[in-house]
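Heads up, one of the protein chains got dropped from this complex, but the rest are sitting where they should.
Moving on to chain A:
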Amino acid sequence: MKRVTLALTLAFAAGLTAQAADAQTLKTVKDRGMLSCGVSQGLPGFSSPDDKGNWTGLDVDVCRAIAGEIFNDPTKVKFVPLSAKDRFTALQSGEIDVLSRNTTWTISRDTSLGANFTGVTYYDGQGFMVKKSLKVNSALELNSASVCVQTGTTTEQNLADYFKANNMKYEVIAFGTNDETVKAYEAGRCDVFTTDQSGLYANRLKLANPGEHMVLPEIISKEPLGPMVRHGDDQWFDIVKWTLFALITTEELGVTAKNVDEKAKLENPELKRVLGSDGNFGEQLGLTKDWVVRIVKAVGNYGEMFDRNVGAGSPLAINRGLNNLWNKGGLQYAPPIR
């Protein structure tokens, strides 16, 4: 139903407005006094609500950082939970300002949806989870298995490619939401549950007996996850893109939520530039000079964000791996702020 509503909204918006998408997202957000952020319907570590309705997670923190730099208040975010199928339509129709929903960056999504990826918040790859009792040690032993998958994801296509490339047969059962997929896997409808590997670890925590399930070693795809914004508003695109770069830069410089005020007072030229006492990069983005300070105060630096949500400090305990900084063996790299 939601999908039909969104499609109709999009159709009316496209059909009745005289102009194309307005290039004033920042102004709209400021006028509204609230950032509208599209997130998942519940994926621990990335975006999930607690029992009081507070959203937490890596994707959630990206939106909190944006709200932080605009309003100096990370709570001014309205989170819109979206299924994998509805997410792009919600962004196109203008219901959300930014889509931060563990979405894989692909060329088709970047070119045909009228939206742009702003960067990579998490380098992921698709994996498989099975019951230990099946005594399977490799994805190559999965011939003729039944696989549960969430519909409308790159996962579904990678799955088809992988089994075809390895000349294996399989049966796919595709569900609308993540929870339905996990429930069917748990009920024994399928032998294998597949999604991004971070998602496998996150979903394993939801199962009744997490210890009875194992994630297979194979990673069958590249899944760079990142936020998306609408086409045609370069200023907004820059803001979201540089929010992520600011998070990474502050980790490089050792600026944390706790020490950001002291660091801002130091006479280090790079720190002065990044934290806003020198230059006016924030104002050029349409924000304030202390935009990076605001971001770090809101959510910490990238490393803190990672640890708190998916890393060592969280139940998921995922290694930094590819998501470590470029100078520590990972891929996270930000262009200089100067």
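Basically, a residue touches a chain if its C-beta (ideal position, glycine included) is under 8 Å from a C-beta of that chain, and two chains touch if they have at least 3 such contacts; residues count from 1.
Just so we're on the same page, contacts and distances are computed from a predicted model.
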Chain not present in the shown complex, as UniProt names it (candidates "HmuY family protein", "Cytochrome C biogenesis protein", "ABC transporter permease subunit" or "Spore germination protein KA"): "ABC transporter permease subunit"
Full-complex contact with the absent chain, from A:Gly114, A:Gly279 or A:Gly330: A:Gly114
Per the touch definition above, residue among A:Glu156, A:Asp238 or A:Asp278 touching the missing chain: A:Glu156
Which of A:Lys78, A:Lys132 or A:Lys164 contacts the chain that the document leaves out: A:Lys164
Residue in contact with the excluded chain [from A:Phe175, A:Phe193 or A:Phe306]: A:Phe175
Residues in chain A touching the chain absent from view: 3-4, 6-8, 10-11, 13-21, 84-85, 87-89, 92, 108-109, 111-114, 134, 142-146, 148, 151-153, 156-157, 159-161, 164, 170-176, 180-181, 183-184, 187-189, 191, 230-232
